[in-house]
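Yeah, one chain of the complex is gone here, protein chain that is, but the others are all in their spots.
And then subunit A:
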Amino acid sequence: MSNTSENPNPSSSSAKMTLKTSDNELFEVEEAVAMKFCTVKQYFEDEKDSDVAARGSTTVIPLPNVHSAVLTMLISYGKKLPQSNAVADNHEEEETKKKERKKYEQGLLKNLMPGELLDLISAANYLDFKEGLEFFNQALADHIQNKSVEYVRKFFGIKNDYEPHEEEKYREEYAWAFEGIECWLIGELKQFMAKTKTLDIAGTLLGIKPALIVASFSVRGLNSLDSNILKPEMIAPGENILAAWINAIGPTGLDSNT
């Protein structure tokens, strides 16, 4: 899926550059936006100096460390930044643009999974995209600010190299710093619930090994409404799954519930 960029401002430069991502997607980007990626700018300027004859054809700049999904987001952020070649706006227009940008930034962060932030930062660093790096670094700092130590370790993939008694010592000494922080599990739950999931019909999958066996106690036979459908209509792997039930007694009244 290649992304063709629109040309919203007729007065801006219509020169375009082509960027190729790690998954071989091609992106056509306006020069003004692409120049914000200093790595691209450097590459372009090096190319300019080297071969003047080949200037007629569009150079494809390879970005082997950047995935297309990440580049899409970086480009759309880059477009929202004040363009260096734009005509200077008066104070009011500047204020409106600032507000728009802030609104866009908030919307962007809302829909972003924290894991994606790391990809964006890594890519922005590789591309030397200063404004993007600044923004996403701040977003990540804001995200981890109130998180627990366990969350941070998991997030960055850091191994805890402290002995248990050493860590306990820190937690006691700085107990006040561990108060009022977001519990790790709640944080994960929040993220999970923020995204809605949809089920796609995958169809019949053949050749899966090992073949799953339906448990002996699960119901079999034909569906009473439509004999083309075999029971069980919906099934998931696993036995003895613990589900939630109220305190003293489960729904069936048996000692164990399945």
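Rule of thumb we're sticking to: contacts are C-beta pairs under 8 Å (C-beta built on N, C-alpha and C of every residue); 3 or more make two chains touch, one makes a residue touch a chain; residues count from 1.
The working rule: contacts and distances are computed from a predicted model.
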Task: Among "AP complex subunit sigma", "F-box domain-containing protein", "Collectrin" or "Transcription initiation factor TFIID subunit 10", UniProt-listed name of the chain not shown - done: "F-box domain-containing protein"
Task: Candidate in contact with the missing chain, chosen from A:Ala177, A:Val214 or A:Leu230 - done: A:Ala177
- [ ] Using the touch definition up top, pick the residue from A:Leu26, A:Leu109 or A:Val149 that touches the left-out chain.
- [x] A:Val149
- [ ] Touching the hidden chain in the full complex, which residues of subunit A are there? Just list them.
- [x] 118-119, 121-122, 125, 133, 137-138, 140-141, 144-146, 148-149, 152-153, 156-162, 167, 170-179, 181, 183
